[in-house]
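Data block below; observations after.
The complex is shown incomplete by one protein chain, all other protein chains being positioned as in the whole.
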Amino acid sequence: MYKLASKSVAERSIVRVGSAAFGDGGFVMIAGPCAVEGRAQIASTAEFVERCGAQMLRGGAYKPRTSPYAFQGLGEEGVGMIARASAQSGLPAVVEALAESQLSVLCEHVAMIQIGARNMQNFALLRAAARTHKPILLKRSASATLDELLYAAEYVLLEGNPNIVLCERGVRGFDPQTRNLFDIGGALRLKELTHLPVIADPSHATGRRTLVEPLVLAAAAAGLDGAIVEVHPDPGAALSDAEQSLDFAGFERLMSRLDAMVRPQFSLAACR
Amino acid sequence: MYKLASKSVAERSIVRVGSAAFGDGGFVMIAGPCAVEGRAQIASTAEFVERCGAQMLRGGAYKPRTSPYAFQGLGEEGVGMIARASAQSGLPAVVEALAESQLSVLCEHVAMIQIGARNMQNFALLRAAARTHKPILLKRSASATLDELLYAAEYVLLEGNPNIVLCERGVRGFDPQTRNLFDIGGALRLKELTHLPVIADPSHATGRRTLVEPLVLAAAAAGLDGAIVEVHPDPGAALSDAEQSLDFAGFERLMSRLDAMVRPQFSLAACR
Amino acid sequence: MYKLASKSVAERSIVRVGSAAFGDGGFVMIAGPCAVEGRAQIASTAEFVERCGAQMLRGGAYKPRTSPYAFQGLGEEGVGMIARASAQSGLPAVVEALAESQLSVLCEHVAMIQIGARNMQNFALLRAAARTHKPILLKRSASATLDELLYAAEYVLLEGNPNIVLCERGVRGFDPQTRNLFDIGGALRLKELTHLPVIADPSHATGRRTLVEPLVLAAAAAGLDGAIVEVHPDPGAALSDAEQSLDFAGFERLMSRLDAMVRPQFSLAACR
Partner (left out) sequence: MYKLASKSVAERSIVRVGSAAFGDGGFVMIAGPCAVEGRAQIASTAEFVERCGAQMLRGGAYKPRTSPYAFQGLGEEGVGMIARASAQSGLPAVVEALAESQLSVLCEHVAMIQIGARNMQNFALLRAAARTHKPILLKRSASATLDELLYAAEYVLLEGNPNIVLCERGVRGFDPQTRNLFDIGGALRLKELTHLPVIADPSHATGRRTLVEPLVLAAAAAGLDGAIVEVHPDPGAALSDAEQSLDFAGFERLMSRLDAMVRPQFSLAACR
């Protein structure tokens, strides 16, 4: 059985990335484009989501694409662009690593390293990422049980890196009406099994822009620790994940509704 | 393609059962035991959940049990008991029908007829239940696509019965940590496809008492039309579904949190 | 736990339907159209599949259709047609029952009653069908565990009807490349858990004509007790399941390959 990831170690862990704190009872919003596509795109998005209240910036530089013919990301150049947008907006950034060779550049330029769903059991990468001592955003693979996800976290913890945030991003479902099946029950059960913070990724979980807002509200109401959502200045022109990205107006509305809901929620949480 | 169930017919339908209204922007709570086990049990539960703000009463008389050796319900006697509890508490009751032969008794005594997940495609039963002209609570089967659920609703609508409430109660998942996988994304997508109200059943969806409250809050925050939850005076002694039933204290806490959350939510909904 | 369906009762049961024997080490082929569409269609199919070596005839009269707008079968008239084709060809027929009200007609005219996947947990129908004392072909529902299927069989056995043949017809999968996911491993595991015969339905399991022959051969090689396949004189004109029905030439080829393979297989089976 996993040990370091279990509740026997602690009731809850708080993972801090810059001024964002996962697991302290608040709800952290991470926002940004699926992929960094250019200097202006990531800079304007960072500035906008910061203004709306997001606490972290996301944006892929190395993209794990099912098809080798799809846009693969801007690579190191993209890392530089999101690093600059992060500095200008003051939002710490999270960027996915696909290979050990990308870790040193990421370490130098971003605040948090993401291990994506496809690499959840790429144990060599997990160990190497852990050893950077950067906080890790670890996504659940599309067919991982909760135990398998916690064992993957255990690989990171065993390297001496305690800063892991888990992310539910949808499991493989049977109905093409949604891209994946958002397992909110599993995410909540996870919080009973581990002290690590757990956030939601409704963009990848559903693949539908219109479902992102209600699922972020659901995640907050249910007591998850945050959400990561895709925001793009012009979703129709996005090089990847166009159907699931919010535009600026959509993100602004989401944040104002979240804000209205979370305030009384906080007071409820206090009385638990 | 289904026609009468689609948005082309109406933007939204309101289904009224006594004073409860599904689909009017509010959040209807249905509560009660998995099965009617005795006069005192159902009466005390009805009285308690009514006091906490529930708008409808649930309780099985004919139980669809995987095993023929499990408690099969009190049958017609159980219908009489829940009818009396319904009358005393003022809460309209919903009871599941497993066979056409049970419909006349149910019609006489209860306000709403449930077609369970196992019978979602029992088309003979669907048609016969529809022809009673009672409101129908139609549960999604564990492996039904949204289209299949809407086609099942279409069978009811074609009999001239427009009063259908759909219910997401979890789809078959691969992780035994939860009994089923609560497809909140699918439930929300459903509301984009149909005008019919959609509610959540977190008790059956997760099989875990501790996950019921956060998932009801999630369903309300996301904009679903209600929830149906299992409540028992003494869950440890329940003849079925002991692990997922709330006790009275748990239900009271859920209702107070829901109440705290729904009020500002309502004002948000109003401005949509 | 189920009792009467378990190996503790017997190592294997043989279920006889006319001259066909399921579970005696041989491989029984059931063939015919998805639905009876007319006198000539069912008569010519019966005659042809009999000539190729099929031991039973299939054909739906009451069709469980996802959509109420799809062809629902010829009903009682269809039962009469398949009964006549059965008599003329000498092949005992199996026809699905969707409702208790259809059982008396079926009992009078056909040799075996099918309970389809959608009704696997329609316990009222299971019990009523069992009490006809006709042999029952019980299909696994698309999301049933093996235990759930065996419990459904237990409902039949408890009514005093020992003549049950189980059928794997595909579980719900996530890849639309096949209509369902043919669980051959589950079907084989079933034979370790129960004494009841187990057959395969590769037509519904895959929804693809081209995969029927290799899967029948696979089922025979693996030691299942038979297969049920859809055959139509003119699949392109079929009123249902056109994509998965074999034409006569395809069925003839399948039977000759099966014949070539099963002969040495038989001698192997003998030495087990």
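Before moving on, here are some points about what is shown:
Every chain is named by a letter (A, B and C) in the order it is written, and numbering of its residues begins at 1.
The working rule: contacts are C-beta pairs under 8 Å (C-beta built on N, C-alpha and C of every residue); 3 or more make two chains touch, one makes a residue touch a chain.
Computed from a predicted model, the values in this text were never measured in an experiment.
Hidden chain, full complex: it touches shown chains A, B, C.
Screening C:Gly25, C:Gly186 or C:Pro233 against the full complex identifies C:Gly186 as the residue touching the chain left out. Considering the whole complex, the residue from C:Ser143, C:Asn163 or C:Ser245 that touches the absent chain is C:Ser143. Taking the whole complex into account, chain A touches the unshown chain at residues 1-2, 64-68, 98-101, 118-119, 121-125, 141-143, 147-148, 151, 154-155, 158, 171-172. With the whole complex as reference, residues 143, 145-147, 170-171, 173-175, 177-178, 181-186, 188-189, 192-193, 202, 205-206, 208, 210-211, 214-215, 217-223, 257, 260-261, 263-265, 268 of chain C touch the missing chain.
In the full complex, chain B touches the hidden chain at residues 172-174, 176.
Simple rule for what comes next: only the chains that are shown with their structure count from here on.
The geometric centre of chain A is 34 Å away from that of chain B, both derived from CA atoms. Here the CA centre of chain A is 48 Å from the CA centre of chain C. Contact of a single residue of chain C with at least two other chains is seen at positions 172.
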